[in-house]
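Okay, here's the structure, questions in a sec.
One protein chain omitted, others in place.
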Amino acid sequence: MIAATVIELRDIGVTAGSTPILRGVDLSVGGGEIVGLFGANGAGKTTLLRVIATLLRPADGRGTVLGADLSGDERYEVRHRIGMIGHIPGLYPELTLGENLRFAARVAGIPSDQVEESLQAVGLLGAIDRQAGASSHGMQRRAEFARELMIERDLLLLDEPHAALDQDAVELVNGLVGKIAANGGAAILVSHDRDRVTAVADRSVELVDGSLR
Amino acid sequence: MWVTIPFGAMALLLIPLAIGTDAVLLERIGPGLYWVIVMLFGVLVSVGRASVETGAQRDASSLLGLDPAAGYVGRSISAAGLLIVFELVVGAVAVVLYGFDLIGIPWLAATLIIVAAGLGLLGSLAASLVGSGSAGSALVPLLVAPLSIPLLLGATQAYEGLRLGDSILPWMLLMAAVVLVAAIAGVLTARPLQES
Partner (left out) sequence: MPSEIPNRSWPWVAIGVSVAVALTLAMISPADAVQGDLVRIMYVHVPAAWLAYLAFAVTLVCSAGYLFTKNLRWDRLAASSAEIGVYFTGLAIALGMIWARPTWGVWWTWDARLTLTAIMFFVYVGYLALRRTTADPRTRAGRAAVLGIVGAVQIPLVHFSVVWWRTLHQPASILRPDGPAIQDPIMRWALLAGVIAFSVIYTSLMVKRVELHRLNDAIHLAERGEARPVAGASVAAPNLDEGARDV
């Protein structure tokens, strides 16, 4: 069951060594919301996304994601409910697209027959046996969207979701995001493409000087 | 792997050029040299691209719910598998070049497996400790080498024991202890190390 508040961040700070990357970040995202996140290059958008994904523990502040405290061990319990597609593909290049998804299905405890369904939905069924490392960046991103379609997530974090995608794939992304929001989940889209994101997002925030405005 | 195997074989070829080609001497020291090559080059195998994830891959598998300890064990097993292939291929080269006999094949096989497991576990643990980055990856062999000395001594002395007809159980148990310590340490520290 998804709580009313999916993300609650208060005064979050992250540093790399002694250099602050995020400082005093406050963010509240409720169920059903799609939020666009903008900011200049190097502003810390990806870092914030990784904090929300529970992959990076903040140095300062407090926060919860899907009810799990970001500083405690309970964040491991909710990770399987969070999907993230970064700007660098997370597929294993030596495996085929199909093998990558079968691996994900196996770890996530999903029947493997959903792999072909998902690849079909993103238009990659014909490339199921193509090695991920030999596939284009756009194809790899589609495959990652197929993975997220296959796994029912409550929170989806997308970094540059529309990059390297053709128009059909862009509509696929918007559809996926809308589906999660309709089910009471939430999504955050990090992008430099304001037009495409504001067309689908409920609201937008901007990362400036390490904080959100 | 397809670079490390030829490199290891090349090292076995170079050594007699430096120390002499006396067949009796080479037969005597061959097994020890083989295990030194396995230890030094094996570390390169266990932290090579084939067995270590990138940051994006690690994030993706974390968000699938993969327990960090399971990831550590999986990486170690994959490294051990690669190491066994390395040991077999380079071992064949060593037997040809140095002319020593393969005595007690079941025990030799067990030694190969235990050493591969130990180096795989230690290599994966060291790789987790140093994190990503070129400076870190250069450090991994330095961390692994001294800790894997019991594996080196165990493997060489086990062969000596087989050659002389002595009991090699203490050496096998010693190597197994190294594997056990590395496995326990890796599993217990997998989660906090992933954090960093």
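Residue numbering begins at 1 within each chain, and the chains themselves are lettered A and B in the order written.
Note that a contact is a pair of C-beta atoms (placed from the backbone, for glycine too) under 8 Å apart; a residue touches a chain by one contact, two chains touch by 3 or more.
Here the structure is a predicted model, which means the values were calculated and not measured.
Chemist: Looking at B:55, B:104 or B:131, which makes contact with the chain not pictured?
Modeler: Of the candidates B:55, B:104 or B:131, B:131 is in touch with the missing chain.
Chemist: Out of A:20, A:67 or A:184, which residue would touch the omitted chain in the full complex?
Modeler: A:20
Chemist: Just to verify: which one of A:43, A:65 or A:172 makes contact with the chain not shown?
Modeler: From the options A:43, A:65 or A:172, the contact with the absent chain belongs to A:43.
Chemist: Which parts of chain A are in contact with the chain that was left out?
Modeler: Per the touch rule, chain A residues meeting the hidden chain are 15-23, 39-44, 59, 207, 209-210.
Chemist: For the chain that got dropped from the picture, name the residues of chain B it touches.
Modeler: 125, 129-131, 133, 135-136, 139, 142-143, 145-147, 149-150, 153-154, 157, 160, 170-171, 174, 177-178, 181-182, 185, 189, 192-193, 195-196
Everything that follows uses one rule, which is that only the chains that are shown with their structure count from here on.
Chemist: Going by the contact rule set out above, which residues of chain B touch chain A in the complex?
Modeler: So the residues of chain B touching chain A come out as 50, 54-57, 59-67, 191, 195.
Chemist: Spell out the part of chain A that touches chain B in their complex, as residue ranges.
Modeler: 50, 53, 55, 57, 76, 79-80, 82-84, 86, 88-92, 94, 104, 107-108, 144, 151
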